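Dropping the structure in here first, questions after.
Note that this is a trimmed complex: some chains were dropped, and none of the rest were shifted.
In order of appearance the chains are A and B, and numbering begins at 1 in each one.
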Amino acid sequence: AEGGSSAQVAAQPAGSETTFKTLLVTTEDNITTIKLNRPDKKNAITTDMYNEIVAALEQAAKDDSVITVFTGAGDFYCSGNDLNNFTKIPEGGVQDMARRAGDLLRTYVKAYIDFPKPLVAVVNGPAVGISVTVLGLFDLVYATDGATFHTPFSQLGQSAEGCSSYTFPKIMGTAKASEMLLFNKKLTAVQACELGLVTEVFPDSSFQSEVWTRLRAYAKLPPNSLALSKQLIRSMEKERLYAVNDAEVERLIERWTSDECFNAIMSFFQGKAKL
Amino acid sequence: AEGGSSAQVAAQPAGSETTFKTLLVTTEDNITTIKLNRPDKKNAITTDMYNEIVAALEQAAKDDSVITVFTGAGDFYCSGNDLNNFTKIPEGGVQDMARRAGDLLRTYVKAYIDFPKPLVAVVNGPAVGISVTVLGLFDLVYATDGATFHTPFSQLGQSAEGCSSYTFPKIMGTAKASEMLLFNKKLTAVQACELGLVTEVFPDSSFQSEVWTRLRAYAKLPPNSLALSKQLIRSMEKERLYAVNDAEVERLIERWTSDECFNAIMSFFQGKAKL
């Protein structure tokens, strides 16, 4: 699986490609790229999309690639959970909907916790909500200088997920993490880099070329050494991350069935709340 | 408990007020403020004051406020433990005094660990000793640019408390934390902010107005979402914090009865040691 020279790669320019409805997934130069492909909706994540991302991560875990990259199509990286997910109340009522949404969220975050190879976020624009919180589970996070990082949970009557209630205080300390997770502070890419959430920031004009040049070089390193090193680091806190994921999901299920959360989301849809 | 509009708040300008001997405690705009009120002693904390702060925190935990703020009257935030606490040896002798002081310290720090709402430090001037170490248990720390942060434990023959032996290395790494906790390094507000102990630093001239404007806005967010999010973050390490508190208190009781500590504190009172 050790990749070829760039000449060989040029002879096979397209790479392999699997078809998803909401994602573009390609493998080239030892790198599998999962691209959120709903640019007209700022790559907001629908229920179908959560399921497709889990499937794409499972597939990437098993393929021949050395590194897996996550990125967004268009100007946004990802605007987070599609709040329309909450507008179709199923037969079982709100309690049932909250329980199902919780199960999906738990499965989604677990796919990141368990991912066995180096996982890289190429943050091409603004990132919101769950697309920010799971960044604490990535190995590298590269951002364009136009990216922003925003987790407006309390404004929507909700609470943190993606293991961020554990990873963010660990990365940046509670005094910085609370302003993001409790008080909705939006960070610039440079701020997120200073706090350790982002590995490095690049000028937007050269972002794609600089990042991909670097990633192609990284993808030529000994693949087992990379995967086993990443798993070694992750193994130190895997049980802890499972427990955090469970606790966050339980709290959110409780939140989703509360009047406070219902009213906050209604205000959002009525244009009263500005995030 | 969702607070009112600012018009309603303006109609009740004084806020509620409870009487303490050493503190000023007020509630206004959904914010309970606990102000250390011994400015002529640089807000050094006496035995009475430890007990009053614990009572004020318990009261704030149960009241209608959304956020609780800690600050100091006058030019100092807090000069730490009042060393006169060590000059009145009770009947039971030094061992008994050390055990009582240890029990009080354990209870004091536990009140911060258990506090259920967002807790904010408004650091209006120099902070010393235990007023610095417990900052690792706050959710937000705002500081004037004239503030300093100093924990001269080893100089006084003592050791770290307030869970700082755990929170400081977690926030800033051991290489930075040791210079504070072992080697008495005094930090400026900007340095403390770079290391993650402080959320943000403001110019002294606009400190109070900028901070309170922000806090009043934060205090209008959904209160349950804030409290539950804070408790979620804290729950990840609550058992750990209890154990750290116990270990620190045990070590200090041993220190307080040592010749090394006795001699260091005597030197301080004789003006030989300059902190």
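Convention: a contact is a pair of C-beta atoms (placed from the backbone, for glycine too) under 8 Å apart; a residue touches a chain by one contact, two chains touch by 3 or more.
Note that the coordinates shown come from a computational prediction; the quantities given were computed from them, not determined experimentally.
This structure file defines a homomeric complex of 3 copies, of which 2 are shown in place.
Definition applied: only the chains that are shown with their structure count from here on.
With each centre defined as the average position of its C-alpha atoms, the distance from chain A to chain B rounds to 36 Å. Listing the residues of chain B that touch chain A in their complex gives 2, 118, 135-136, 138-141, 167, 170-172, 196-200, 218, 221-226, 228-230, 232-233, 235-236. Contacts from chain A toward chain B in the complex involve residues 153-160, 165-166, 169-170, 172-179, 181-184, 195, 244, 247-248, 251, 254-255, 258, 260-261, 264.
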